[in-house]
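Only a single protein chain was left out; the remaining protein chains are all shown in position.
Presenting subunit A:
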Amino acid sequence: MDDALLSIENLTVTYDTLAGPVTAVDDLSLAIGPGRAVGLVGESGSGKSTVAGAVLDLLAPGAAIDGGRIRFEGTDLASHDRATRRALLGRRIGSVFQDPFTSLNPAIQVGDQIAEPMMVHLGVGASEARAMTLERLDEMGFARPAEIAGAYPHQLSGGMKQRALIAAALACEPKLIILDEPTTALDVTIEAQIIDLLERLRTEKGLSYLFISHNLGVVRRVCEEVYVLYAGRLMERADTDALFDRPSHPYTRGLLASLPRLQPPHRVKRLSTIPGELPDLLAPPPGCIFEARCPFSAEGCDRPQTIRVAGVRQMTRCHRHAEIAGEAWPSRARLGHDFSRKGFGDALVNVVGLKKRFRMGGLFAGIKLKPGLPPRIVNAPPVVKAVAGIDLVIRPGEVVGLVGESGSGKSTLGRLLLRLEDPTEGAVEYDGLAIERLPQRALRPFRKEAQIVFQNADSSLNPRKTVGETLRRPLALFGIVPARERAKRVGDLLEMVRLPRAYATRYPHQLSGGEKQRVAIARALATEPKFIVCDEPVSALDVSVQAAVVNLLADLRDELGLSYLFISHDLAVVAQLSDRIAVMYRGTFAETGTADQVLSPPFHPYTLVLLASAPRVDGSAMPDRSALLRDAAPGAGAPDGDGCPFFARCPSRIEGTCDELPPPRRTPAKGHAIACHLKLDALPTRFVPAAPAMGAAPGAVASAGPE
């Protein structure tokens, strides 16, 4: 493809690690035509960011391009000396990285950070650069570009920072932009705005994108063609619709199958998974790199695989792609015996009027001198209302999903329920016992019954303790089993979370992310609890691993009759597991109800935005989100008084009412509550989820439309 803007030919990148060389990218060829949006998809360890590093000359120390060529506009980048190459890259290729929170220098005004590359690469003067900066910011959809240019990064929200960074990437009018997980650190509503912006910019400016992401839904929205990477090898390449509708490589099919769909939960059905984990790249298998995890593996898979044509502009690295096209990706129903439930019993956890305020700053932060005669000293420390009046009931065996964006107070609520934080106001009852004021010592029986699983698999296990030590401690602390039986119980616990008993002697760094999360679950189970707060337990995991952990939690709930408070920012994951869902916004519940009720109309305006913003892989058209959300940062300009916390962003707000009075509780059906001033018949109902579109996805059942 000679007309390609960027073409990567047989690229091989090797990392020189202490344990030996690791091939992070193996023989990858990729071409981006002018004006094309090309996606590069893979899970962690797939080498996708290494590709970006190789193109941008930003490889980590120890990494080297071992073979292949990278040509930009027909010229081999390696033919330039380093300085020329850097200048060329800076001028002609823009880049946007994952974390907008660290990508801007906090000590320099945003405008100067955008103007700087113009002055370096285009040689324009300061005033001209400033004018161009304002122009760029204007293109990003900022209402007042001059204000943004004069602001320091801490004054901007995450979404605004990312838009400013895109403006900086466009500073020198490049033709190609490399976007490395540009929306991963953002909330879903902000992510949707950034995606819209990227789409608009591409059409207006004829840009090409190399869009690197693990998020298949986002890739489907943004890209026209997709390359799927696994363990540094290209597995499949296809036009977007073909890839999502007719995936040919087993890995692609597995990825799509393991995605949770926005649909009410199924007590029996489980997510599909890709068993196993990445191969050891120090000693990669000689044959197909995916064989060990492939449900379709057969004779011949132990030989090296070549790229084959699988369809129109579709290539795949699987010799069986045609044979297996008709076979469904294996899925399964519930394991183990049936913990059947005839409705839930009385409340296990009962929360009434719960509030938590955090004071900001140090001990003396609130002390100010009030002018007057004589001046008075007042102490009014700034406070944050993390939880602002929550009522919640969780019954035995029930899973309550808690959805909200960052800063909504969902983690604080989870910690309040476990008395890891002391509430400012309100009551928390566990099994009839009021725990909100009990001294820690008296909480001991409660501590045994209520446990927690955290998000970050890396930080949730003590790196200095073996898995066995970690699991033995709760057993000893609560005297669950006599000392001589503890080793056996540790093994039992490991088996309960589907890990081999031998893992007891391993240290956390010898485990993969999914394995660590299983150990964290086993630790919570060790005290034989009845209630577990799951605080974003799968958010840090890859899609294929996430599905397995969600299934495990579902199995354990059924086997042991557990109740969960399942916290997540991902509505699809929550929907997968929850009997009831609570949508949280700035410390209050916007909507609560059964999973069916929350996922189908009528909606709270905020629930509707969440549903509409979630990127979907089924190719259904996205609803027009611009009508669903006012352009305000999350939480910006919320009323100080009793008004609705969603007021600033709500498109259907009633001025004079919503900003002054607390929203009343509307109950469209028994058990369904929506906190909104809109009358029941005025609540939005217009969201119609798309029909299932994919062959490979078992039963993507859309939630009921309004009809």
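We adopt the following convention: a contact is a pair of C-beta atoms (placed from the backbone, for glycine too) under 8 Å apart; a residue touches a chain by one contact, two chains touch by 3 or more; residues count from 1.
Here, contacts and distances are computed from a predicted model.
Note on the omitted subunit: UniProt lists it as "ABC transporter permease", one of the names in "ABC transmembrane type-1 domain-containing protein", "ABC transporter permease", "Glycine cleavage system H protein" or "1,2-phenylacetyl-CoA epoxidase subunit B". Note on the undisplayed chain: of the listed residues A:181, A:277 or A:291, the one touching it is A:277. Residue A:498 is the one among A:357, A:385, A:498 or A:630 that touches the chain missing from this view. The chain not shown here is touched by just one of A:360, A:434, A:477 or A:669, and that residue is A:477.
Summary of contacts with the chain left out: across A:297, A:460 or A:597, the touching residue is A:460.
Here the missing chain is touched by one residue of A:12, A:29 or A:527, and it is A:527.
Contact residues of subunit A toward the unshown chain are 15, 17-19, 22, 24, 45, 47, 50, 60, 62-63, 273, 275-277, 280-281, 292, 295, 328, 330-333, 335, 362-363, 415, 418, 420, 440, 443-444, 447-448, 450-452, 454-456, 459-464, 470, 474, 477-478, 498-500, 502, 506, 509-510, 512, 514-515, 518, 520, 523-524, 527, 548, 551-552, 698.
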